[in-house]
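Every protein chain except one is present and positioned as in the full complex.
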Amino acid sequence: MFWKTLQRGAVAFAATVLLTTSALAAGTLRIGMTASDIPLTTGQTDQGGEGMRFMGYTVYDSLINWDLSSADKPSTLTPGLATEWSTTPEDRTKWTFKLREGVKFHDGSDFTADSVVWNLDKLLDDGAEQYDSRQAAQGASRIPSIASYKVVDPLTVEIVTKQPDATLPYQIAWIMFSSPANWEANGKDWEKVAANPSGTGPWKLETFVPRERAELVPNADYWNKDRVPKLDKLVLIPLPEPNARSSALLSGQVDWIEAPAPDLVPALEGNGFKIVSNSYPHNWTYHFSRLDGSPWNDINVRKAANLAVDRGGLSQLLGGLMVEAKGFMPPSSQWFGKPEFDVVYDPEEAKKYLAEAGYGPDKRLTVKALISPSGSGQMLPLPMNEFIQQNLAAIGIDVDFEVVEWNTMINIWRAGAADPSAQGAQSINFSYFIQDPFTGLIRHLSCDLIAPNGTNWGHYCDPEMDALFKEIRNTFDPAAQDEVLRRTHEKYVNDALFLFVAHDVAPRAMSPKVEGFVQAQNWFQDFSAISIAE
Amino acid sequence: MLAYTLQRLLYVIPVAFGVSVICFMLVHIAPGDPLTAVMPIDATAEQQAAMRAEYGFDKPLPVQFAIWFGNALQGDLGASIATGRSVSSEVSRAVGNTLILAFAASLIGFPLGIFFGFVAGIFKDTLIDRAVTAFAITGVSVPNYWLGIVLVVIFSVTLGWLPSTGAGPGGSTNWAWDFEHLRFIILPAVTLAVVPMGIVTRTVRALVGDILSQDFVGALRAKGLSQVGVLRHVVRNVTPTALSVVGLQLGYLLGGSILIETVFNWPGTGFLLSNAIFQRDLPLLQGTILVLALFFVFANLIVDLLQPLVDPRIKRG
Partner (left out) sequence: MSTTVDTKVPAVPARPAAEQAPAQSKGYWQGVGARLSRDPVAMVCAGLLTLLLAAVVFAPLLPLADPFTGSMISRLKPIGTEGHILGTDELGRDMLARLIYGGRLTLMLGLLPVIFAFLIGTFLGVLAGYVGGWLNTVIMRTVDVFFAFPSILLAIAISGALGAGIVNSLVSLTIVFIPPITRVAESVTASVRSLEYVDAARISGARALTVVRVHVLGNVMSPIFVYATSLTSVSMILAAGLSFLGLGVKPPQPEWGLMLNTLRTAIYIDPVLAALPGAMIFLTSLCLNLLSDGLRSAMNIKD
């Protein structure tokens, strides 16, 4: 009723002057991001995956890029500023990168082997003049394996790793290359470069108002002619508040928003907006503590919990905007494999496993779980956790929540399950970026990465798993490496090492005028093929 | 007179110092690591320690204060942790945007408030007075952040007349008082103006009613002074107090826009402040609070200095 009346009012006033829509150049796409600020523009971005998506792979390239052209298969690595890379069987620590010829930065200077070394120094050598602590804070931890690097010839770079590490290409894919000449031209001042950056990417940053907007225009001279943007302009607007984001889309101030609130999806669709989503390497899970005394040390308890979660019901809660977890990786992942343990909703079977572990209706198990009411990638943490709490209670596991603020939670996650800040919690509800072998599998369970030295929060250590990790790092043939990764993931699932709950689908809401967007199964996306219909 | 002015001016110095001490302390009683929000999630312990040292968070508090205060005196408020940009430039840009919004809200709130106040005061205890008073008290009672949301739903989303977020079609740079930009400011300015308008209405109404009921007005009327002449008297008598209320409300507009700016994504100080709080961006938080508080100190100062000028009856010092 309320709506009808207002809408009738709107029609009646349609002729008024107020209805002037702003005159936009043809082919301008305005995107409402979830970040609260424009990501760092100088090269290595901040603001997590979103920063790389909008300010990293747009303005810059890496030596190795992600192939973002397909929505149907998991994305893989593809040549970027390097055309080929290899290591020799004699010395697996020595990598040779052949660089693409004739690539120019936006400022007209040439991209050469010197630029590569200069950029690595920017991140890794705090004695270098161009060392930038802000970019280093974002980039150095991405390339932990690199020991040294040098120019071989103008189009060849050699990188040496500390140990043999076949995952180096995935690490390198994080590193963005900014123009040394531009840094010189801006008085060797990264602050000034921020306003006037220069990369090699398909987009050029035209204007930039901190915290408000960034405007990118196509780089017509981009080295890959297939990826020269069709749009006239790409405008990025930070809109961290989900409601403000939706309002902006509904009132026509932006054409595209990242992560619309699930509750608003029906309203957005009702107003003619498209919802685009796709599976991507994201994981929403309970990371178990494996310290002595944790009930999660018992595989039967872990399996029971995994069989108790009604993922279909959870999906309804999220308006269908999730992938039901069948393991740690999304089912569509190239590394999913064929695990024997089938992660389904089967409360009866769950109760059997729990009885096996010695718990049941008469002897209920109580576990303490860390959760946060918000957080990036956490989807709808409170309702989802409450839902899981109800599910687990139904089979005889009572979950006590320890609710902490998101930044506190990050600190607890870094500190590990044994740290007093974890308050004895036996699991932490976290969502993971799992796009490559290291972030996807190795970092969570490797013995030498036990927190606080690394990100193995739960202090898990299994020689069998470590052997698999070692094999991943030492298998240099990509196809064979994928095979090892599949076996590793099978172990993840068969041992029920996490509570497998859900994968986000990166929903985006956009105006029907947006054409040509292909949502890759990736954290990053390609904006080159997009156009705006008149 | 001169002595009063001087005394008032000098008094600003200790207050401003006290304000900066409070700003600094406030931010440092905060629990938690200020660098958490900005470091990549996988950063190692050494990387974290290096960053802490770089921002000077490893030094004792009094030393940190001395450094910060010394720099602040030279206009340098440090660099934001989250963005690396200079706090002074972030804050000055934001203050500019907040002043635009506050100015627009003043243009709406104060004239209307004064007008309504006069009308209600002149027609005291009539139906008009009741209506105006009810309107004014509604204004002071409404939680303006809620009003903002309601206005967005009606005017932006449902009717599609006005934009709901941002400060202009191209962001806040090149702000102009033209139609394209004014469309963006209407909703936040109206929302922000409601409370001061209510307060000004109530104050002016009381003052006007008070003066009209005094004996000398009757005497003036008896002497044959026209209605306009009487009103002129009233205006002269109302001005000083009204001025002080308006001055203080101007301060309110600067600080009070925090919630409104959050609702409308208006890139001003309030928006900056809430970003700084949630990212635990200590230098930015300190700097923003300091600048806002100093603005308020000077607004008070100007009101105090102006008051004896318009109201010679007040003898100070």
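Chains: A and B, in written order; residue numbering restarts at 1 for each.
Basically, a residue touches a chain if its C-beta (ideal position, glycine included) is under 8 Å from a C-beta of that chain, and two chains touch if they have at least 3 such contacts.
Computed from a predicted model, the values in this text were never measured in an experiment.
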item: Left-out chain, listing which of the shown chains it touches; value: A, B
item: Residue in contact with the excluded chain [from A:A261, A:A350 or A:M409]; value: A:A261
item: Chain not shown: contacting residue from B:E54, B:D76 or B:D210; value: B:D210
item: Listed residues A:F54, A:F387, A:Y432 or A:F500, member touching the removed chain; value: A:F387
item: Missing-partner contacts on chain B, residue numbers; value: 14-16, 18-19, 22-23, 26-32, 137-138, 140-143, 145-146, 149-150, 153, 157, 195, 198-199, 202-203, 206, 210, 244-245, 248-249, 251-252, 254-256, 258-259, 262, 273-274, 276-278, 285, 289, 292-293, 296-297, 300, 303-304, 307
item: Where the missing chain touches chain A, by residue; value: 2, 242-243, 246, 250, 261, 263-264, 266-267, 313, 316-317, 373, 382-383, 386-387, 403, 405
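Just so we're on the same page, only the chains that are shown with their structure count from here on.
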item: Distance between the centres, which are taken as Cα means, of chain B and chain A, whole angstrom; value: 40
item: List of chain B residues in touch with chain A within their complex; value: 32-33, 36-45, 47, 50-51, 54, 82-86, 90, 93, 149, 152-154, 156-167, 169-173, 179-180, 183, 262-265, 267, 271-272, 275, 278-280
item: Chain A residues within the chain B interface of the complex; value: 3, 6-7, 9-10, 13, 16, 18-20, 22, 36-37, 40, 46, 48, 133-134, 137-138, 140-142, 190-191, 194, 207, 209-213, 237, 239, 241, 243-244, 247-248, 250-253, 407-408, 410-411, 413-414, 443, 452-453, 455
